[in-house]
Structure formats: C-alpha cells, structure tokens
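Dumping the structure here so I can ask a few things about it.
Heads up, one of the protein chains got dropped from this complex, but the rest are sitting where they should.
Chain lettering (A and B) follows the sequence in which the chains are written, and residue indices restart at 1 in each chain.
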Amino acid sequence: MSRNADNWLLKVTDLTKIYGEPNENTLALTGPEYNSNICPETDSIVACANISFDLYPGEVLGIVGESGSGKSTVVKLLYLDMEQTSGSARFMPYIDGSINMLDASSQKKRYIKNYLMGMVYQNPRDGLNFNFTSGGNIAEKLIMAGNYHVGDIRARASDLLIKTEIPVLRMDDQPVTFSGGMQQRVQISKAIANDPPLLFLDEVTTGLDVSVQAKVLDLIRELQQDLGITMIVVSHDLSVIRMLTDRTLVMKNGRVVEGGLTDQILQDPQHEYSQLLVSSLL
Amino acid sequence: MGYIAVKGGTDAIHNSQQLVEFYRLKDATTPLDIEQIRSQLRMAVDKVMGEGGMYAPEYAAIALKQSEGEVFEAAFILRAFRATLQRKYYSETLNTREMFIKRKISASFREIPGGQILGPTRDYTQRIIDTSKATENNEDIQKFLTEFRKGVDTEHLAEITTFAKVIDLLKNEGLLKPVDPNEDKTLADITREAIKFPAVRSARLQMMARAETGGLMALGYASMRGFGNVHPTVGELRYGPVPVRVKDASGRLRYIGKIEVTEAETISTGRTVKKKQPPSYTIGYGLCFGQNDTKAICMGILDTGMRSPDINSPANDQEFVLYHTEGIEAMGFTNHLKLPHYVTFQSDLKNLREAIKRSGKQKVEQPVSTE
Partner (left out) sequence: MVENNKYTNKYNFAFIDEATKKEIRRKLLKAVAIPGYQVPYSSPEMPISRGWGTGGLHVTLAIIGKDDVFKIIDQGSDASVNACNLREFVHQMTNCKTTYNTAEATLIQTRHRITEEELRDDQIYIYQVPQPEPLRSVERYEFKTRQMHGEADYAKMWVSLYESYVRDGDIMLGAGYPVMVNKRYILAPSPIPKWDVPNLNHSNALHLFGAGREKRLYAIPPYTIVDPLEFEDVKFHTENFSGTECYRTGYKKAFMDELYFDDGTKHFLINDSNFLDKLAEDMEPKQHANKYIDQL
C-alpha cells in the first residue's frame, strides 16, 4: 500500500452534480454554512459540489454523512450510473488515467463498469436480477467480461459463493428466496466476480439486522484483506466506516467538510458536524 | 389431413369466401342501402372512420356492410384502403374554436360561455329496449321529423356559433401549467414513419386517435380505478364540424371541407417538479373523428398519464398504452394464432421430449384420479 502523489488509482477533481437550472450564485449560496443544498434563487439542487480526492491502490476510502449529504451521488457518478454537471475522474486502469472517464461514450462506460469496477447497492434489487438464479447473476458479470464457457462460469461462481459463505447448493436458486443478508452476499459475489480494481459499497448493511450486519462487514473486511481490492465505502453509520476504512471524507449538504485518516477523525474531529457524528457514535 | 399441406388451399379459400357471401345473403332480405347505414348507423360509421384513420363516411358505410357489421374488420378495410391513397397535402392545424357546436358540456363549471349544450346524447336516457323500433316505417319517420322541425326556432339556431373554451378561462386566471419549453414539439406522422420511443406528444396523440375505443377505455378506466393516478374532471367535451384547410402551391390557405370531430379537454392537477412552485392544472387532450365521447375522454386521461411516467401504472407507460390499444394490429396478431404453427411446434416438441428424456422419466406424471 504505497502512497505517493503519482501512483493514484482514481483521481477525482471538482466533481459536481446540480439538478435544475443553477445560476452564478448557486454554489456560493449553498453548502453546510447555509445548512442547505437548495439554491434560494433558482431552486436548483446541489447534490454534490467540488469533490476532489485521490484514491490509492489497496486503500479503503469511506464517505460518511446523513441522507441528502451527496455521498451516494458521488458513488453513482463514479460508477457511471449518472452524468456529472462538471468535474472529472481519471481512473488508472482505463487508458492509464489519461482521460476523464466521465466523458467516455456509453459503450466505453459499459466496458469500464463490466471489466474494471464492481458495485454493491443498498437494495439487492438494484444490483441483482431477481429473475435470474444467483449463479446466473454472477454469470452475467462474467459474461459481460467475455467468459462464454458454462463450466468455467459455474466453477468461478461456486468459488465466489464459497468465499461469501453461501451454500453452493443454492447456486441455482433465485435470490428472491434468500434472506436479506444472503442477497447482499450474492450481490458482493457478483460485484467482485471479475476481480475489479475498484469496488463501490453503498450503504450495504443498511436495512439488515444487527447480527447480520456484523457478518456482512466481517466478510467485506476479509475479502479486502485477501484480495486487496480498493474500495469506496459509503455509509451514514460511523461504526461501519470505523470498521472498514483507512481514510474518510465527511460530507454535508453536498460538500466535503473534513477529510483525513479515519482514526484521526474519530479521535479528533475538527468540523463541528464531524464532532456531532463522532459524539453520537460514542 | 386437415387444412394444411393439401394442394387444395386455393380452392378452400375460394369456397370459404363463397360461404361468407352466402351467410351474408342467404335470407335474401332487402339489400342495405349505403345511405341508410351512413345515416342510421351513424355511431358505427364514426367509430370505423376513427379507427380506420380516414374521414370518409360513405366508404366507412360500405366497409360496415362488407364486414356484416364487424367494426374491427370494417375499420381495417378502411385503413387498408387509405394506405393506397397518396398523401398530397398536410392540412393546417384544425382550430376547434371554429367548431359549429352540436354538443358542448363541461363537468367542471356549472355555467360556461354559451351555456351547457347537451346536444345529441344517450347519456340521460333510460336504456329500455324500445320495441317500437321493430315496426318503425317511413310514415313514422316523416311524422317525427315534421313534429321535430315544428319545435325548432330557425332564427334562434343561427345564434349558436362558437364560444370561448373552458381552458381559456383557466388560462386567463393563471391556473394552467404553462407548456414545458423542453417538450419536443416535433410534428410526427405515424403513417409515414414507425413510432419511436420515447415518442413525442404529437405521435402519441395520433396513435390514440386511431386506437381502438375499447382498448383506450380499458386503460383509461384502469388509471381512474387505481392502477394509475389520473382521475380528471372533464373541462370540456365538444362535438361538431370544424373546417379543414390546406395550403396550396402558392401558399394560400384553401378551405377543403368540414369534418365532424369530438374533442375532450380533461383537467388534472399537475405534479410540481420544483418545490417553491405552486400547483397548477394540466390538460389532457383527446380528439377523434365523429361523435365518440368515450374515446375522446379516455384519450385525455391517457395523454395526461403518459406525460407523468410511473413504472407502477401501465396506463402511464407509453409503450404499453400505444402498442396495445392499436386495435387493428392487436386483432391481426391475435387471429394469427389460427395459422398453422406445426413447424415451430415441432421444434418445441423436440426440446420438451429431450428434456423429459434427460430427467430420466418416461413422461410427465399425471395426477392420479381419486375417483
């Protein structure tokens, strides 16, 4: 996990997403100091603005904030699920990070998502096709990356299911028959099926029972240690961030209010909002 | 060996056609006069013109006669005929404010400019079978007409002309949602270009104007009952003739005749997108040939529905509504199931038999009868 200025995996610069029709004052009139992300002059909504950070190979970055803080927007923009208003993201595995991947054609974006990224959504229905079996869901990701050998697909799918602690016997069952925790594990299997250099986790334990949450978090941590995947973890829950991440960005009203090593933020939060979050954790 | 593979296919078709004619004529009754159909089966003629997509009452009447009163079939005949005619002009937009009002009602206001004009409608009649219709003769008809005309004040009649529209009242008061400047106002021609999705509003309205009344009604009704979210008020429903004009080669407007249309403007509360904006009304629009209240109103409902897409409501889903209310395509495809399918079925059969063989069983187990 060597970190120096040149070997970043993902370089995000001034990432901004605004809904509606902003004017020149919109950015100045929104943000944590106004406790609002709605522009009073134009009603446009600043989902996130001027987000910049570098992510290094093997690192786990947390983004924490309340709902509406823009943390999920950042992930959706980076996973190319929506289009940015402005800003750029360069991704080393895609043409050596030489161009802004957010401006790629939809065909290229599909390639990036299929081959170079994985995503685990809060709701398993967003990441899984409930009409397919769990094996079929994993197969989809493998096929997207050019694997057309059923035997190989099934071997890889059963490896992944073992890794995520799902009985291989359930491979040919549909995830609709699974518990929430199992569905989430299938989603994780699918997301890591192609050994992606970058994995996004968006509120993956929200909505699960506490005991199940712990298991899923353990699993993610083990996978991270075994495979060394670079991750961006989004959560409103600081305990999830504490357990999984090395470095954290705290977001509020569409802006990053504080960023740094997770341990440092937990021990000595600087921004008053971070202090509020940390005190509520203790 | 059934109706396939035999070489007598052509003969069979020919004989079948002879039988159709025979069944139409076998009782040797007085031939229906086209003029009779046109005037006495006015509603059927209107429906056929609407779904056939061609304003030609006389041809619609012929088609109805030819199809023994089967409206789907008659509309289909008319549409096929229409396809052989060249489109020489596009008319200018009809101005329904110029309509000579035969019927004009509003459910949203008690009084509207010019008043409520009920016009010809069965809405407030008892649907009791009138057996005197069975013995109606020319004398009865003449007697009715003479009586009726006595009661008509012809001078007063001239006063009925055109009136302001209900939507104008709402618009002047600022209650109507302004037209979205981003809405695609391209004027499509669905008879020349296949519809593409998402479809522009002009294409959606054209599709519905030719759609099958029953299909529109089923979906419009579903939307009101709860499988959708549009339950409008009828702002105004109008029926009457409007002038049609085309531009000639020199660019001059030419009046080419009148067509009768039913127009519905339905009012619903529009969804506000921006938070600080007050709510407003939105108008659903329906227009079809002839007198067909049901069709025009349901068009209005579905027009509103399709402008606020909602994945949980089929009636708000463009592709669902427009593909499946297209009566002539729906009828054709439904009936194509009668064509032989033995090649495709054989292919299927092979698969199923192999799969049963692979499962190790001889055949699918049948439930044991307990009797």
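The rule is short, and it goes like this: contacts are C-beta pairs under 8 Å (C-beta built on N, C-alpha and C of every residue); 3 or more make two chains touch, one makes a residue touch a chain.
Please read all numbers here as calculations on a predicted model, not as lab measurements.
**Student:** Touching the hidden chain in the complete assembly: which of B:Arg42, B:Arg82 or B:His231 does that?
**Tutor:** In the full complex, the listed residue that touches the missing chain is B:Arg82.
**Student:** From the list B:Ala12, B:Met43, B:Leu118 or B:Ala164, which touches the chain that is not on show?
**Tutor:** Checking the options B:Ala12, B:Met43, B:Leu118 or B:Ala164, the one contacting the hidden chain is B:Ala12.
**Student:** Tell me which of A:Thr26, A:Ser44, A:Thr133 or A:Thr262 is the one touching the absent chain.
**Tutor:** A:Thr133
**Student:** Touching the absent chain: which residues on chain B qualify?
**Tutor:** 1, 3-10, 12-13, 76-77, 79-80, 82-84, 86, 88, 191-198, 319, 328-329, 331-336, 339-344, 346-351, 354-355, 358
**Student:** Just checking the interface: what residues of chain A touch the absent partner chain?
**Tutor:** So the residues of chain A touching the unseen chain are 106-107, 110, 114, 129, 132-133, 135-137, 139-140, 143-144, 148-151, 153, 172.
Here is the rule we go by: only the chains that are shown with their structure count from here on.
**Student:** Using CA atom averages as chain centres, what separation in Å is found between chain A and chain B?
**Tutor:** Distance between chain centres: 50 Å.
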